[in-house]
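I'd like to ask some things about the structure below.
What you see is the complex with one protein chain gone and the rest in place.
What follows is chain A.
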């Protein structure tokens, strides 16, 4: 039993399998023809396969294939439909590129795209061709493509080590994982070299250069092995996935988790790739973090772009990335590792010189000391390949700062000049120290160090005997010099550190405040417009940027809110549209459609993309700034959630309205079936009895039945009339014909109409003298009075009179119909004007439940009011008021 349980795949596993299969269904299938070098015949193999598919009756087109003038390849291209290439002009040169829009429009079953790693000409939609391929796949088109092993991201540095050539065009490994089939195109290196010599790969002069540089037998062998291993690893992956999904027991690795920390140094990239390889080998998830320390504030700002790029690289290689803050990098790393169950931390071997190690314990040692049960992998990183660009790029010399330093020192000397006769030279040092402190506070670290250095020189020159030489008579002054210089350095370091710390804290504070401000604004925004306005306002305030929010309206994106003066061209709209459809950022500062003017971020919730926000930042640097991006992304997420909240609210509201309508419709149906059927019962019953010739009725019974049927028919007619009135009122078909009317006439007509119900009963009238003519639709207002009088008569005892008063109160005609009946329970009063509401009276006087709601409809159409109240002394009074114009 237990073993059964264990053998069953876990729900999560099954879900994963399902999702993977679903994703496969929806998107196109990727087939990769993988080679280890140019000339192994990838394109040839791909075209051969395409021809085969064509013969199978599939719809195959060529998206982009470069034959390099090879006749065999050209031959295979025959019979295949080619989508015309886009001609993109760049710096006066026309570059042919795949026309992705044309391919999308053509929508073939299979498209051939050569050279997956190709970098598109600037101005293309995507920076890289593999991004084009991803888009094609996402629309459900199958893609056949070719790529060489050295182009894979994670192998990039190994290839560089083997061949000494740095490959700049890389493809994320995830694409390789995504391919449903990898066809390894392999020929022995000797054959490849032979082909190269025969000029089958490159034109001869190019071939010579290539052989020299890249096509060395050793290189080729290594690359061949690499590609074979990678393809084998991929098969291994599939096997594992298969076994896992079927719960076949195997030697599963324990749940390892790797962590690597990047700093923006040139070695970070190698560290990331190494970690990815390690993680791949042991099938472990991995994290990449960046730790921001207060002291490193300036360093951070200088390396922002690099750090951000490292993190993005890690993410594209499948890492989970995050950015931490802490006083100590090691401590922050360990804290993160413990919280995330990391089992292995990868760190680089220190490259700093011994004496610096002596001053500061290297990160490796700190991590190892703190690591506890976590393994620490130390990876050697050497500076080979491209000469590492130093992370700290030299700032251009701020000459004004140095000039100020010199001025400060001069000023200090001038101050000391008159004082040196009274003071010992060592006390004059204090004045120079003051200059150093001032420089540290006002100017910066370099400037204050210069100030310290100059101070030592000036002090020596001017005040240390013998004066006006650099010679020193008393050797004890060397201690003063050293002291002055050391103190200067320490102070300037401390001050600049604390300033940087303050800067970074302020920046963070600003960020937190902006987010807090936005979320507070969003919390009180109850509708879409308010939310969007809040977003625009906050982005403007916290980033000084211009914003535009686009939301979908049917098929198109519509501008819904924007900073003043923002307008989008068609091209920009297309970029926004791309970001919206592909659920990923696009435009300036991203990898996609980088020539756009704005950066576009999708407003994404867990379920859906609700819109796009376009941002125009103040300067180019901000686009690559991790801080701005993080803040913008946080904004976008918050706003997306707020929009979703509003939409949910609206949906709930609609559901409620729908429910209310359903209840009403049910009431209507009940009422109609009851009110239509009941009279019909009396009528058909009477007619049936009258038709019955076998049992002739007595004269008296006949009369009774006829009376009942007559009455029922009248009731039926009234009900249908009410229903028609109600329908007219509700459909808006009722047009008021307002003309000045005589109130007395109105009352007379109403009383005449209720005459049949009145019989011997009296209506006590009280009509003020000299009422003006009142604008109204007399037919409808008569109906109101008739309904009210009818109710009053129906619900009050026969012996009690009904009263009708018409008076003028505050420029309004007031009509009051009162009875001395039982009244209406207080709680029911507000409902009596509702449709199909009937006061629960014992005898069931048989109203339709529509009379009062019709009255209400008519009176309100006149701009009047209607209200009911219980009278003191019993009975109900309904008061109608109409404006007198």
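Here are a few things to note about the model shown:
Just so we're on the same page, a residue touches a chain if its C-beta (ideal position, glycine included) is under 8 Å from a C-beta of that chain, and two chains touch if they have at least 3 such contacts; residues count from 1.
Note that in this section contacts and distances are computed from a predicted model.
A single chain of the complex does not appear, and UniProt lists its protein name as "Response regulator", one of "ATP-binding cassette domain-containing protein", "Response regulator", "Fatty acid desaturase" or "Ribose ABC transporter permease".
Summary of contacts with the chain left out: across A:82, A:595 or A:717, the touching residue is A:717. Checked against the hidden chain, the listed residues A:80, A:406, A:437 or A:767 yield one contact partner: A:767.
Looking at A:486, A:779 or A:809, the residue that reaches the missing chain in the full complex is A:779. Contact with the omitted chain, checked across A:368, A:434, A:668 or A:751, is made by A:751.
Residue positions on chain A in contact with the hidden chain: 713, 717, 721, 737, 739-742, 744-745, 747-749, 751-752, 765, 767, 773, 778-779, 782, in rising order.
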